[in-house]
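First the structure, in the form of structure tokens, and then the observations on it.
Note that one protein chain is taken out, while the other chains of the complex remain in position.
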């Protein structure tokens, strides 16, 4: 690790800087000369900061639930998101911001780059505790690249709508990670299972991640929608979907336990499925009660997934899904795509009026009917699944190369493999007058 | 619990969804058709996100100070706020957004719904550790309803100003919760007292809640004021009031201790009283030094309350107030209302100029004099107290019904009653090479 991690970090950073020097330029909103020439209107950065918080605090702390893997969870999240956002600026730039041989970047490219890292962090959730940081950086390199291609096909070629990324981020990220986990299957993971649980305070740290993801999801889904009614509607639909999802999750968590006790794993994760489930459709005229039905349904299937499906995936399909991303991002992502199909199918000029041009521009300019738009929405889901399955398989086999230093089956979920861990854990701030006494304890 | 909690959650969610389907429609800011027809100006969502953070992170983590009740604190907060915001959309909608038989909702209704849940969470603070989640959901159902009626009377009938909710949120929420706590008095709570304290790290989790509430209180008090000078002034007055309150709290906490040591309970709570104390008046021309005097005074009485009044309430009045909401929300709420009376009394055209129409519209259009406005401000406080006392009594007796499954006196402040709690608590990440050794510890 002493050679490989520094080498990969510095090498990739150097390559990134060189590519930035060659290709990346300020766009008209960040360039001193262009701005004052064009006099562009002011841009608000609050959505960016909310999304940024979800990526670094939300995902980072959500994964700190493991008793001995908190350092790695929050810090590897930090590492791969930091690399991913730089790399995706390049990849997304080639597809979306390439003008005269240069990539023009501004606040919106930062939001899009953060979005892309979200998909990588979802995949990280499936692999949590079982991969080295070098493997994660290599995965980020490839997954960001595939994300960019997949997103370009879905949004620009297929012409589907997916503002909150039910397909491009959640479905793609989850199934990509699950396939990688399948390829990296560890038959003797039971050697590390004693560390695959939480302790009391690690569950509270994880709740910081949960609540931040939950609170700022409205900003996430609305970050790149058109300003005005689109953005407001997306915020509101997401808000109601999540609120309903939370009640459904509490209900199911209690119902599925013999004694009616709640399970922190469900609350930490399934309560968020409502945000995923309206990722495609929150921008559309879903109606608040429609959003609440979607959210409730997502909370129910996600909790059921944690209870019944995750063990089956592990034992039958040999997919070890540490954070249960299949329940939080996989199934709700597909559900979100399907809800998008249905809501697009029912779009009429009577409902959308002039707003049709923002939500469904291809229906507004009569290139497509609502039915054909719905069909393309469904096609986009298949594209996302295809990229995830094929891409995840290839990248999984790359990560198997011994050069990337995967931990052994007995060393999983353990910070001490990668970190200088402080020693006297069981004795936080024991109140003692004699300092020497502590070292004996 | 296995039957009741799922039943109540799912039933109430189903009823809410049906009522939403019947009554709730997008308003002109969230509807695709209406927006593009009316071309409404852009709305900023940053205040909403700040208030949202206070409700879910602020209140949620503030209550994690108990050593064994952290899961319940943050998660029941999450549950009842999620239900409360849906239900208050309906209740507040009937009173404030009812047009042609439909409730029109937008970003502002979301802020108002969050505000309403704030009152419920204050009441939750008085009851923390002593009620089942079913009791809390039932309380939310009724308290949200009463909040809506009380708020409508205070703002629309009495015509009082209360942008930051000193009366509608803090006074109402605190005394409602205290009366419920009185009705639910537990004579044998000493059986659970050994769990009614904090541990080192639970106090740090609580500080997350404290600091978030403290930081975003300026956004809270200003969230629904008029844009422009009103909003800026409210932000600034709240900022200075809280800063002064913090110094007063540290001073009093040290002064009241025999050895001059500080008490985390005071810092976590009393330092916030400055935000409550200017809830009514921060919008007015309070002046920065006026805000600082208000904040200092609030910090002093709140700390004194924790030291002297809370034990008396418990022993003499049989009010068990777990979080001391009487000190943080009750007394400072009344103080805030009285400061509002005084500042309204001194309002003159010379001070407010054309701004009078935003702050005191009824003085600006000569319906009222400053003196009569001050009188109505005082009347509003009485209304809030009346609703809290009568409503709290009735709801308290409802919650006493055995069907709602209150915990026994020996089971209070204990997560393990409602949660699957991880086992090996004292041994977080003990560094050991032999995994079997850990199970022996």
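Here the chain labels run A and B in written order, and each chain numbers its own residues starting at 1.
Just so it is clear, a residue touches a chain if its C-beta (ideal position, glycine included) is under 8 Å from a C-beta of that chain, and two chains touch if they have at least 3 such contacts.
None of these values were measured; they are calculated from a predicted model.
Participant: Out of A:201, A:307, A:329 or A:368, which touches the unshown chain?
Facilitator: A:201
Participant: Which of B:202, B:280 or B:327 touches the chain that is not shown?
Facilitator: Result: among the candidates, B:202 touches the missing chain.
Participant: Please output the residues of chain B touching the missing chain, sorted low to high.
Facilitator: That gives, for chain B, the contact residues 44, 46, 50, 67-68, 70, 191-192, 194-195, 197-204, 207-208, 211-212, 214-216, 218-219, 227-233, 235-236, 239-240, 242-244, 246-248, 250-252, 254-255, 257-264, 267, 271, 285, 287-289, 292-293, 296, 351-356, 358-359, 415-416, 421, 423, 425-426, 428-429.
Participant: Go through chain A and note every residue touching the omitted chain.
Facilitator: Looking at chain A, the ones touching the missing chain are residues 1-3, 5-7, 9-10, 12-13, 16-18, 20-21, 24-26, 29-37, 40, 42-46, 48-49, 52-53, 56-57, 60-61, 64, 70-71, 74-75, 78-79, 82-83, 85-86, 89, 105-107, 110, 133, 200-202, 205, 208, 418-422, 424-431, 435, 438-439.
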